[in-house]
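One chain of protein is taken out of this complex; the other chains stay put.
Chain naming follows the written order as A, B and C, and within any one chain the residues start at number 1.
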Amino acid sequence: MIEMIDVWKTYPNGVMALNGIDVYIDKGEFVYVVGPSGAGKSTFVKCMYREEKPTKGTIMINGTNLSKIKERQIPKLRRKIGVVFQDFKLLPKLTVYENVAFALEVIEESPKAIRQRVMEVLDLVHLKNKARFFPDELSGGEQQRVSIARSIVNTPPVVIADEPTGNLDPETAWGIMDIFQEINSRGTTVVMATHNKEIVNTFKKRVIAIEGGRIVRDEQKGDYGYED
Amino acid sequence: MIEMIDVWKTYPNGVMALNGIDVYIDKGEFVYVVGPSGAGKSTFVKCMYREEKPTKGTIMINGTNLSKIKERQIPKLRRKIGVVFQDFKLLPKLTVYENVAFALEVIEESPKAIRQRVMEVLDLVHLKNKARFFPDELSGGEQQRVSIARSIVNTPPVVIADEPTGNLDPETAWGIMDIFQEINSRGTTVVMATHNKEIVNTFKKRVIAIEGGRIVRDEQKGDYGYED
Amino acid sequence: MKIRTLKRHGAEAFKSLGRNGWMTFASISAVTVTLLLVGVFLTVLLNLNNLAHHIENDVEIRAYIDRTAKQDNVDQLRAQIEQIPKVKEVTFLTKEEGLKQLIKDLGDQGKAFSSLEKENPLRDAYIIKTKRPQDTVIVAKEVEKLNYVKNVNYGKGTVEKLFKVTKVSRNIGMVLILGLIFTAMFLIANTIKLTIISRRREIEIMKLVGATNGFIRWPFFIEGFALGVFGAVIPVLVIVFGYQFVYDSVSPKLATMFIKLIPTYPLVLELSLLLILIGGVIGVWGSLTSVRKFLKV
Partner (left out) sequence: MKIRTLKRHGAEAFKSLGRNGWMTFASISAVTVTLLLVGVFLTVLLNLNNLAHHIENDVEIRAYIDRTAKQDNVDQLRAQIEQIPKVKEVTFLTKEEGLKQLIKDLGDQGKAFSSLEKENPLRDAYIIKTKRPQDTVIVAKEVEKLNYVKNVNYGKGTVEKLFKVTKVSRNIGMVLILGLIFTAMFLIANTIKLTIISRRREIEIMKLVGATNGFIRWPFFIEGFALGVFGAVIPVLVIVFGYQFVYDSVSPKLATMFIKLIPTYPLVLELSLLLILIGGVIGVWGSLTSVRKFLKV
């Protein structure tokens, strides 16, 4: 499903964020990406949906080589990957409803289907009653949940979540984890960068630990590690 | 030090975020503000440094009544309160160094004193080597630490931190807590809205729990609560 | 693209215009002011051009007829002149009338010549108008060669100077008009560019969520067009009613000075169309070129 072969990423300012990543994530897997602040977790997942291009190395998504893909093909790729961005990336001039609907509009769904599906997903993240609000009228956690709703609304085969519970209280975070487990059990591949030790240690899954741009640990049913 | 008497806040869109808050926080206290997503924690602290004006009620900071304060006096008030914003609020066109220095420039510190103090604080949050980077060249956790550095750089008598560890791995979060405890031990009042159960339960302090805009619990050396 | 998607783009464009209130207002007003300037200057310059045209049209050739010519010869001469392709109109002027005109033209000074009426030193003449004023000299030379033409007078020197002046003025006018229109286009495109630069992040987010370039471009296309056309509304109204008003109130006064304004119709219609066209086309162009810059995500 997702394969990285000797991937390196150096940002224009000289920061070496990824230093030779080799990883294979199978269809239907649930993977935590953990590691200290600035380790390269976000860079790692950004390469998967081509927000960042690696400086060197090969990335294969579903059999397509990302470095050989045509510019025109990128939107198609991204529609197959739902992303919860670390900084949410909501469209400020669109309401909660419109932000989530946007991911369905780009695939030219019928307005009726859009309406039904969006309300369904907003209900899942408990934001049905805030559908008409604008992002800057929401609390931090509410914005994060909108981003989560948008990432799953078009039922993509892959969901990448970068720190999706950072602004959520434990109870709400738990609810979100239920959603991710649910879609994972239906076959969706989930890649989740997180700092939430409790979640990682409770819902045991594969754990990839990154430090200084290198994978330092990769274990099935691992735990968060970094004991203090 | 900080006193709220029957404070209500209704946002222009009709959301009632605070519904009669009465609280007194003494000089030198360390207070956690906890509660579910959207409970009103951010609104509660925003009223203290006047990012939001309450619809009703009185807020006293250090003996000054915020509803009677003149427009011109607000900057002076804010300089006495260091704030870690939930969304960081870094100036995108300034480097890390310049962002932190800004809080000292507004009080017309000498360039030499600024340089020394800023590097000192950046060292505290382990960002000395990223001083010349722009915010969008930083990882989420690094941005959050810049915001933390800026809040404490001018050694204000009060520090308000809204979810200051949301994007930090546990180890780094621990380091930040050490900083907050350290300044608190030197007399700084700290008010910290957080979802981090582990932190609240480890460093026992006063806990104010907000739900639906009301204080539902207020205990010294409390714990996070909300057991699942 | 499905029809409903096109509808969606339209709705999106107008929603965005509404929600970016301040920006929309600022850019529409910039377009308005720019087009107003273009409209007003264009009207003035076109009228000056028209004036030059009228002055040129006053130029005529006088072919004085030999005193020895019989009525037959005179008629034949007229036929010959009328055969020259560049000639538009030929009229006969008796020497008596000619002297009267001269005395009148000279004003007070002419009175000294009144005594001459008995022994008129002038000749009968044909007054010739050419189709294009610029052909005056050529036609004059051809007429000069005809039989029974004693001499030809077309204000030699003065006429050449006049045409030189009008030509230079026309060239300056053209340069000014083109400069003005290009400036306007640049300013409109630039304004729209500024509004879009500030939405760069939005465009990037859309791309990251899977929108194609076309999908993002469409609402901007419509928005740019709408900004340009809305910006043209006030200038068009000002031109249509303003010119009508000026024409009605000023042209009687100007008539006493033999200055004629260009009639209201179709001038204002043409100008209005031009303004709407500039607004719409440049709006779209400015919008699309600036969006393109941010699509590479």
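Everything below uses one rule, namely that contacts are C-beta pairs under 8 Å (C-beta built on N, C-alpha and C of every residue); 3 or more make two chains touch, one makes a residue touch a chain.
This is a predicted model, so every value here is computed, not measured.
Student: The complex has one chain that is not drawn here; which of the drawn chains does it touch?
Tutor: Missing chain, whole complex, touching shown chains: B, C.
Student: Return the single residue from C:Ala26, C:Leu46 or C:Ile84 that touches the missing chain.
Tutor: Only one of C:Ala26, C:Leu46 or C:Ile84 touches the chain omitted from view, namely C:Ala26.
Student: Among C:Thr5, C:Asn49, C:Gln134 or C:Asn190, exactly one should touch the missing chain; which is it?
Tutor: C:Asn190
Student: Touching the missing chain, which residues of chain C?
Tutor: Listed in rising order, the touching residues are 22-23, 26-27, 29-30, 33-34, 36-37, 40-41, 44, 62, 102, 107-109, 112-113, 115, 121-122, 151-153, 155-158, 161, 164-165, 168, 172, 176, 179-180, 183, 186-187, 190-191, 193-195, 197-198, 254, 256-257, 259.
Student: Which parts of chain B are in contact with the chain that was left out?
Tutor: Per the touch rule, chain B residues meeting the hidden chain are 49, 51, 72, 74-76, 78-79, 83, 85, 89-93, 102-103, 105-108, 110-111, 150.
We adopt the following convention: only the chains that are shown with their structure count from here on.
Student: Going by CA means, which chain is nearest the middle of everything shown?
Tutor: Taking the mean of C-alpha atoms per chain, the most central one is A.
Student: Centroid from C-alpha atoms only, then distance chain A to chain B, rounded to Å. What do you get?
Tutor: 28
Student: What's the distance between the Cα centroids of chain B and chain C, rounded to whole Å?
Tutor: 66
Student: Using Cα averages as centroids, what's the distance between chain A and chain C in whole Å?
Tutor: Going by mean C-alpha positions, chain A sits 61 Å from chain C.
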